[in-house]
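A single protein chain has been omitted from the complex, and every remaining protein chain is retained in its original position.
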Amino acid sequence: MVKELERAGLPVVHVCTVTPISLTVVANTIVPAIAIPHPLGNPALDKTEEKALRRKLVMKALSALQTEVDGQKVFED
Amino acid sequence: MRLELGKINITDIRFAKESKIEQGVLYIDPDYLKPVVLEDEKIRDVVFDIAKPGESVRITPVKDVIEPRVKVEGRGGVFPGWTSKVDTVGSGRTLALKGMAVVTAGKIVGFQEGIIDMTGTGAKYTPFSKTLNLCMVCEPVEGLKQHDYEAAVRKAGFRVAAKIGELARGLEADEICVYETCGIREGIEKYPDLPRVAYVSMLQTQGLLHDTYVYGVDAKQIIPTILSPTEIMDGAVVSGNCVSACDKNPTYIHQNNPVVEDLFAQHGKTLNFVCQIITNENVYLADKERSSNMTAKLCRMLDLDGVVVTQEGFGNPDTDLIMNCKKIEAEGVKTVIVTDEYAGRDGKSQSLADADAAADAVVTGGNANEVVVLPKLDKVIGTLDYVNRIAGASEDTLRPDGTLEVELQVITGATNEMGFGTLSAR
Partner (left out) sequence: MAKIKVVHYINQFFAGIGGEEKADIAAELHKGEVIGPGMAFNTGFGEEAEIIATIVCGDSYFNENIDAVKAEILGWVRELAPDLFIAGPAFNAGRYGVACGTIAAAVKEELGIKSITGMYVENPGADMYKDKVYILETKDSAAGMRAAVKKMTAFALKYAKDEKIGASCEDGYMNQGVRVNFFEKERGSKRAVDMLIAKLAGKPFTTEYPMPDFDRVEPNPAVKDMAHATIALVTSGGIVPKGNPDHIESSSASKFGEYSIEGVTDLDESTFETAHGGYDPVYANLDADRVLPVDVLRDLEKEGVIGKLHEKYYATVGNGTAVASAKKYGAEIGKRLVADGVDAVILTST
């Protein structure tokens, strides 16, 4: 799916937990997520902390979208 | 460790006033088993039923399938951590009731339970169309949460299987198979020229409702470890998961692990079967990395020459499978991996979510997306209320004429990734 969106001419950032799959299916811009059942959250945290964590991930995704990439890149911390 | 597995062939199951096994017939008094189930206050009621091969019967939604066994000699008891304490099992003598199974079914707990058809097209694909099935349909108490219900039904199944197993205590086995592995030094001395082979068993551990248990421990919390392959024969590993029915490993298949059996068949002849390695398939990437690293390390430290790796489920566990394969091969240990495929209804898609050139020896249990039409059967044990929702079904599954159009995914054990069946694909 990520490839087809890219093919349509849209810059795409893939936020996912299992980055090796994303790399194998050749997504270009990848941001690692928290865990499969809650990629952008962590139920162990309280609501405010959890939202702050989510905001951090989304900001990372947005900054990845503003970065020129050449081939595949995983945006680690 | 050395385990003698005594097989008692069950040729029929009948309801009766008294529970006993006589000349291969299992007589069951439902009132003998009912209190065993209802001792858990989360279960409101249970109904027992019998499904025999060839009958026009459909069992759904199927949760787990279990073979009744009883430990008659040696340490511990069956299903350690559940119906017995956690003593190390896998030695001494165990009796197994062959040709039958306990099937737990009932109101759905997740999306992913299965169908067992005793006749017709579906029967060709499920191994449990060939067993005499004692089915237990459990009703939860009002307001019980999904995962509590899952746990209650799972545990009730083990208690019932153990209780039925007890009926075999004192009986003469029809056949005795002996399974024995060597210690490390002993094996090297005894079989200096044979390749050292282990079995890497990946356990489904994707989270609540998708778990496997080892001696009562949730396997997502384990670090890969080694077992004597005889331990699973006493129920050391049990299923608690709801992944797609076709490629989950019911407890029955752990007890009768086909890779373990087929490696034992070659043990001392073409290879030295060293041990079973168990690992998990977790949802955190770090866990995937750690577990595959540990598994590869164990293979190296055990001085293995080769391993068979089996998977459970599909999707992100394909990555665990490929990581295991890649890292074990990198240690110089040869691998064969067993998986199944999601190649689309037309068979034209990529079969696995992940791939690597190191995976050059693959055995497949077939394409789980293949569509089959199951006939309308006379009797349903459980309910068809959820049949349009289970994984592999769609809102059009139940057709006006009562037939079901489904993917193989819905059929319990259809594309088993331990190689329990003969289905394959090219």
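Letters A and B name the chains as they come in the text, with residue numbers starting at 1 for each one.
Throughout what follows, a contact is a pair of C-beta atoms (placed from the backbone, for glycine too) under 8 Å apart; a residue touches a chain by one contact, two chains touch by 3 or more.
What you see is a predicted model; the values in this text were computed from it and never measured.
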One chain is left out of this view; which of B:C182, B:L302 or B:A391 touches it in the full complex? B:A391
Missing-chain contact among B:M118, B:A151 or B:V259 belongs to B:V259
Extract the touching residues of subunit A with respect to the undisplayed chain. 1-18, 22, 24-26, 28-29, 33, 36-41, 43, 50-51, 54-55, 57-59, 61-62, 65-71
Touching residues (missing chain, whole complex) on subunit B: 110-112, 146-147, 195, 197, 206-210, 243-244, 258-259, 261-263, 265-266, 270-271, 283, 305-308, 310, 314-316, 334-336, 338-339, 341-352, 355-357, 359-370, 389-395, 407-409, 416-426
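Operating definition for what follows: only the chains that are shown with their structure count from here on.
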Just curious, how far off is subunit B from subunit A if you go by their C-alpha centres, in Å? 35
Could you list, by residue number, the parts of subunit B that touch subunit A in their complex? 206-207, 283-285, 288, 316, 318-319, 322-323, 353-356
Sites on subunit A touched by subunit B in the complex: 17-21, 24-25, 32, 34-37
